[in-house]
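All protein chains but one are shown in place.
The first chain written gets the first letter, and so on, giving A and B; residue counts start at 1 in each chain.
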Amino acid sequence: MSASIEKGINALKRQVDSTVAAFFSSCVHCGLCAQACLFYTETGDPKRTPINKTEPLRRIWKSEFTLMGRVGKVLGLTKKVDDKFLEEWQELVYDSCTMCGRCSMVCPVGNDITMMIRKTREGMAAAGQAPAGLIGATTRAVTIGSPMGVKWPALRAQIKHVEEDTGLKVPVDVEDVEYMLLLSSMEIMNFPEFIEAVAKIFNRAGATWTISSEAFEATNSGIQIGVSDIAAELVQRIVDVADKLRVKTVISPECGHAYTAIRWDGPNLVGKAFNFKVRHILEVLDDLRKEGRLKMASKESQKLTYHDPCQISRRGGVIDEPRNLINMVSDNFVEMPDAGKMNWCCGAGGGVSANERADGLRLKVFERKKAQIDAIKPDAIISACSNCRIHLEDGLEEYNMDIPLLSLTETLAEHLAND
Amino acid sequence: MTEIELLSWARGPGLQIATIVFVAGVVIRGFEILVLGRKANLAEAKGREMSSGLKTMITRTVPDRTTFQRSGITIVLGYIFHIGLFVICFLSAPHILFLKDIIGFGWPSLPTAIIDAFAVVTIIALLATLVNRLTNKVMRYLTNFEDLLTWFLTFLPVITGYIAFHRIGFTAPSLLAMHILSVELLLIVFPFTKLMHAFTLFIARWYNGAISGYKGVAS
Partner (left out) sequence: MSEIGNDTDFRAALESLDEGQQRKSAAFFVQHVLHLSTDKRLERVIRTVADADATKEELAAALKLAHAATFDSHARCGAEGHWSDQAGYFVARAAVAAATPVALARAGGPAWQAAMSARMAYTSMLIEDAPNQSAHTECEWQYQALSDFLNA
């Protein structure tokens, strides 16, 4: 990935379309977006105002795509986009934003600021201004197939363990099945019980499924760093294998940005509609529930709440499904304030947790989540994103709060009925 | 130039120039946006774009609870002066007469006393908005020359209109000329500033609703 400021500027130019132009034309500097962003509310630093993060993109839009801007450029009145400026903005575009989407929901003139920040990352990355941790993750994703360096033999070992534990077979590289399950490196390394849970549930429901040894990685580092070409390459690997195995539905696991990447960005990245459906594991489980193929034998007794992973709920559209599923397994489910599409981000998504420089900031902004949790004092928190889980646990530990994080899929598998 | 000549110019050539620049400017800005287009979405839709887009054009007018709790002052002041401007511009007798000359028909106006009250409230709200912009931490950081210029160009017609109506200070023709000239100044600068949001916000809101609606999220 050779980088330069020229590449950066060109990348930004390519990002400008009618939506970007409409959004920048409409911004009136009201500052409401800041109040929706946990990186502002928990730090009080106005430079973290969401629309401010898009300044590199705005300057290019103004000087290249507006009459007055072009006139200004000729007169030498344009604000420059150079290495120094982008370097200063790196911390705002990457460390201070998880692309959670809350700002886009509150902007009174309707700006999808999140989308603009995502586009701004394209320019930053092309100019060589992405954080080292993300560059490393992306390089590993491209060369090894996983941002954390997880190779097939490692997954195969985990699968073997799962098979021993459950006594069930985990189908690998099987053709013409209903579902192909993707996995995030985080799940493979930290939460392999997820694979067990899916195996048990699918076995009981009689669903046919498989994992591919050639393309199992769900995490898309290209989306996080903001390099569409890389994001497209990672998606294409999945598409090739899904087509080869002729699966009907590709399942995105409990990882937030993986869902955004494959479900909503995927076809647009590779330039072609998919021949298969893409569903989040929660959507699949909810379908099974509706068809009567998912039954519980017992319930959780502790007071539960649900943390909406931003990319799955607000940016993904999977808001009701987790609630339907939790209600199957709990009579003591309490929503936190602002639950649902306006829920607050955990603070770790969109590449923030892969960026060591952002550690302090990440723990600071967790206080927003803490406030929500303090308001209802649950016994446990359920979520459906491995990164949210780890980060929430980290944050809770930092504040000496002893509240376990549970995976929704794993919880359902634990209470699965035996018939 | 006598004050009568000034007034004639303002009502005549001045108005024509301002109107042409305004209309041409708005059309150019609109064109600049729409000509860029956007790529078709190849992902499988979960909801509907068009209905969600149209809905958001209206529903985004209402802030969500948490945003209102945190930014109440900005929101309330904003609504007061926007509504005030609308009432003054379109429901006051002199303005309706002015528009009737141009478009051929008019409509009932609100009583003078009410318009006057709206004018006073709007003036106060606009002043408060400026104070808010300069004291609110986030707004102060974001504020640039254009923000202050547009505030000034919006405030000027309201204050000159109020003064002209109540004949404070100068003679009537001068006051009226100042008011009309201030409006013409606003019209000329309008298309090249964030004031374009008056038109473009509908496009922006539609896009926002469409993007969310595609994924099945109510925006």
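One rule holds for everything that comes next: a contact is a pair of C-beta atoms (placed from the backbone, for glycine too) under 8 Å apart; a residue touches a chain by one contact, two chains touch by 3 or more.
If you're wondering where the values come from, they're calculated on a predicted model, not measured in any experiment.
Taking the complete complex into account, tell me which visible chains touch the one left out.
When the full complex is considered, the omitted chain touches A.
Which listed residue (A:46, A:72 or A:149) would be found touching the missing chain in the intact complex?
A:149
So which of A:20, A:86 or A:186 would be touching the chain we can't see?
With A:20, A:86 or A:186 as choices, the missing chain is touched by A:186.
Taking the entire complex into account, which one of A:74, A:157 or A:273 touches the absent chain?
The single option touching the absent chain is A:157.
For the chain left off this view, which of A:182, A:348 or A:408 is in contact with it?
Within the whole complex, the residue contacting the unshown chain is A:348.
Which positions on chain A touch the chain that was left off?
Interface with the chain not displayed, on the chain A side: 133-134, 136-137, 140, 147-150, 153-154, 157-158, 160-161, 164-165, 167, 185-186, 189-190, 192, 219, 221, 224, 348, 351, 353-356, 386-387, 390, 393-394, 397, 402, 414.
We adopt the following convention: only the chains that are shown with their structure count from here on.
For chain A and chain B, let me know how many angstrom lie between their CA-based centres, rounded off.
About 38 Å, centre to centre.
Using the touch definition from the top, list the residues of chain B that touch chain A in their complex.
Counting only chain B, the residues touching chain A are 28-29, 32-39, 41-44, 46-47, 56-57, 60-61, 63-64, 66-67, 70-71, 74-75, 78, 133, 136-144, 147, 192, 194, 196-197, 200-201, 203-209, 211, 214-219.
If we count contacts the way the header does, which residues on chain A are in touch with chain B in the complex?
16-23, 25-32, 34-36, 40-41, 44, 46-47, 49, 51-52, 65-68, 104-112, 115, 263-268, 271-274, 277-278, 314-317, 319, 338, 341-342
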